[in-house]
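Here is chain A:
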Amino acid sequence: MSIALGLFTIFAVVAGAFFFLAGTVGLLRFPDPLTRLHALTKADNLGLGLVVIGLLPQVAWPLGAIKLIAIWLIVLFAATTVSQLMARAARDGGPPV
Partner candidate 1 sequence: MISTTTLFGLSSVILVGLGLFGLIVNPQPLRKILAFNLLGSGVFLLFGVIARRGAGAGLNSDPVPQALVITGLVVAFAATALAVALLLRLFQETGQAITLDTEDPSIHAPARSNDP
Partner candidate 2 sequence: MMQDPSNLLVLALVLPVAGLLLALVVGGRYAGRIALWLMPVGLAIAVMLVVSVIRADDALVYDLGGWMPPLGVALRADGLSAIFILTTVAVIGATGIFARTEFRTLPGQPETRTSLTFWALLLALWGALNLVFLSNDLFSLFVALELLTFSAIPLVCLDGRAGTLAAGLRYLLFALFGSVLYLLGAVLLYGAYGTLDIGLLSGLVRPEPVAWGAAALMTVGLMAKTALFPLHFWLPPAHAGAPAAASAVLSALVIKASLFLIVRLWFDAMPALMNPTAAQVLATLGAAAILFGSVLALRQARLKLLIAYSTVAQIGYLFLIFPLIVRPESGSFAAADLYTELAATVVSTSAWSGGVLQAVSHAFAKAAMFMAAGLIAQSLGHDRIADLSSIGRALPITVLAFALAGMSLMGLPPSGGFAAKWLLLTATIETGQWWWALVILGGGLLTGGYLFRVLAPALFGSRQSVTLRAPVARYREVVVLALALCSVLLGFVRLGAFDLVQIGRLAKAGMGLP
Partner candidate 3 sequence: MTLALAVDIGLTLLVLAVACWTLAVRDTFTSVIGFVAYGLLLALIWVRLAAPDVALTEAAMGSGLTGLLLLGAAARLQNAKNISAPPGLALRWVAGVLCALVSAGLAAMVLLLPDPAPTLAPAVVAHLPATGLGNPVTGVLLAYRAIDTLLEAVVLLPALLGVWSLAADRDWGGAPRLRYHRPDGALTLLAQVLPPFGIIVGIYLCWNGADQPGGAFQGGAVLAAMWALILTAGLAEAPPVSRRWLRWLLVAGSAVFLVIGLAGIGFADAFLAYPAGYAKPLILTIELVLTLSIAVALGLLIAGPPTRTPS
């Protein structure tokens, strides 16, 4: 059982880390803000999500798990809000900083 959970953790965390890499590459290589945004939001939320899922078996139940999921939900929610605001800023061609 614990071996299976361990494998699950390994798999999910590695996959999560891969999505972080993908997000970064997208952020660096895509041509314009909106496509970069696309790469970023998909990747970093999935990345964190997979890391969180992978870590679930490794933390104390239930408080640790609740905290992990809460962290993911908060980040997901914030990222959604922020990306909408950013997309609007990008569309309006906000002032270059």
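The rule is simple: contacts are C-beta pairs under 8 Å (C-beta built on N, C-alpha and C of every residue); 3 or more make two chains touch, one makes a residue touch a chain; residues count from 1.
Here is how the candidates were picked: all candidates are chains of the complex that A comes from, given by their letters.
Treat the numbers as computed from the prediction; the structure is a model and nothing was measured.
Peer 1: So chain A is shown by itself and the numbered options are 1, 2 or 3; which of them touches it within this complex?
Peer 2: The candidate that touches chain A in this complex is 3.
Peer 1: For chain A, which residues are in contact with candidate 3 within the complex?
Peer 2: 70, 74, 77-78, 81, 84-85, 97
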